[in-house]
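Of the protein chains in this complex, one is absent; all others appear in place.
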Amino acid sequence: MTDEINSLTELIREFAEKRDWGKFHIPKNLAMAVAGEAGEPVAEFQWLTPEESSKESPSDEMAHAIAMEIADVQIYLLRLADVLGVDISKVVRDKIDYNETRY
Amino acid sequence: MTDEINSLTELIREFAEKRDWGKFHIPKNLAMAVAGEAGEPVAEFQWLTPEESSKESPSDEMAHAIAMEIADVQIYLLRLADVLGVDISKVVRDKIDYNETRY
Amino acid sequence: MTDEINSLTELIREFAEKRDWGKFHIPKNLAMAVAGEAGEPVAEFQWLTPEESSKESPSDEMAHAIAMEIADVQIYLLRLADVLGVDISKVVRDKIDYNETRY
Partner (left out) sequence: MTDEINSLTELIREFAEKRDWGKFHIPKNLAMAVAGEAGEPVAEFQWLTPEESSKESPSDEMAHAIAMEIADVQIYLLRLADVLGVDISKVVRDKIDYNETRY
């Protein structure tokens, strides 16, 4: 329980519980929130060439915006996993193992 | 570096490097991969009522499918953060702190 | 009412009504369906270079798949506009006019 994934999950859960957001944080809504947030980095990168999208190129302002958008996707993804009772670390490892057999 | 987020990030990086996928794993493409995968749980939940989308309701088969889709979003999100040099744990904590001031 | 947008909208409405899908076709769910379908062409193109994604390059099979995915997005988008009482032709023209003032 000292693991960082668990710590972040608990932080996010407490944040939601303090605000009584349980009624909003149902799987359907959280899946929407993950997808809505995931659309934002796509919009940032849509007109850039592959080269322009690379690490060195974006302005500091854009790099900060993208970092915050990644955080938003991560927050809702951890919350979705928490609400569904999914151990995200375990399923990531399972999926990597499965991918090892495919590629 | 023994933290689970770092361990998963390294696992995913090694997986990609072994297959020489560096040329595909640029920020623009990875943002697309995150969004493409994030569309899948949305599609799973789209016709369900909020109640039906809750933890107890889905069939085992659907629960497994959703867990794997969450894993796919997480894998590409960790890879995107890694390629951009974003410390995902730090930005999540920063974003939660920021949200504390807003809500 | 002989306009093609209206004809398609009516076809889609009849299709849904015949199957008694009104209870599923609420704005929240249809917005999810649009986004879920919109994730599919993104997944098709995610590892392609800009050049590879251009008209001449995809295989016939991929071109057909993408055409069907575009159709799916269009079907749900027309249905969403219909259910919300949005005149899609009018709002597109309004948005283009607005964009003319911006760019």
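Quick notes on this structure:
Labels for the chains are A, B and C, by order of writing; each one numbers its residues from 1.
Just so it is clear, a residue touches a chain if its C-beta (ideal position, glycine included) is under 8 Å from a C-beta of that chain, and two chains touch if they have at least 3 such contacts.
For clarity, every value in this text was computed on a predicted model and none was experimentally measured.
Under the touch definition stated at the start, the shown chains contacted by the missing one in the entire complex are A, B, C.
For subunit B, the residues touching the chain absent from view are 32, 35-36, 39, 42, 49-50. Residue positions on subunit A in contact with the hidden chain: 24, 29, 32-33, 35-40, 42-43, 45-47, in rising order. Contacts to the hidden chain, counted on subunit C, fall at residues 3-5, 8, 11-12, 15, 19, 26-29, 31-32, 34-35, 38-39, 41-42, 44-45, 48-50, 53-55, 63, 66-68, 70-75, 77-78, 80-81, 83-86, 88-89, 91-96, 99-100, 103.
Assume only the chains that are shown with their structure count from here on.
Subunit A maps onto subunit C through a rotation of 180°, based on Cα atoms and reported in steps of 5.
Distance between chain centres (mean CA atoms), subunit B to subunit C: 26 Å.
Rounded to whole angstrom units, the spacing between the C-alpha centres of subunit A and subunit C is 26. As a whole-number value, the distance joining the C-alpha centres of subunit A and subunit B reads 5 Å. Touching of two or more other chains is recorded for residues 32, 35-36, 39, 42 of subunit C.
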